[in-house]
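As you look at this complex, bear in mind that one protein chain is not there, while each of the others sits in place.
So, subunit A:
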Amino acid sequence: MGGLVMQIQVKLFAMLQEALGETVTVEVPATPSAEEIKGAVSQIAPNLKQMIQTSRLAVNQEFTTNAPIQLQSTDEVALIPPVSGG
């Protein structure tokens, strides 16, 4: 950890959006993992931690793996709660 921190906006959907709004702004380490981003959102809403943990992360509308993410300030970051279409 170099101690570098970046501020990102995370788009929310479904029950997370209903509870927290369309986006939340969080601080994460530079080159964060999906788990670190989810952890940062959980800090804002500890009561939703379980739902956040079971959500998947998408960057620029692609699901991520848990590898460190090279985030640019223009990237679209989103938390995808368990989907229920069909």
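By our rule, a residue touches a chain if its C-beta (ideal position, glycine included) is under 8 Å from a C-beta of that chain, and two chains touch if they have at least 3 such contacts; residues count from 1.
By definition in this document, contacts and distances are computed from a predicted model.
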item: Which of "Putative monovalent cation/H+ antiporter subunit G", "Molybdopterin converting factor, subunit 2", "sn-glycerol 3-phosphate transport system permease protein" or "Alpha/beta hydrolase" matches, in UniProt, the chain that is not displayed; value: "Molybdopterin converting factor, subunit 2"
item: Contact with the hidden chain (one of A:G21, A:P46 or A:G85); value: A:G85
item: Residue numbers in subunit A that touch the chain omitted from display; value: 11, 13-15, 58, 61-63, 78, 80-86
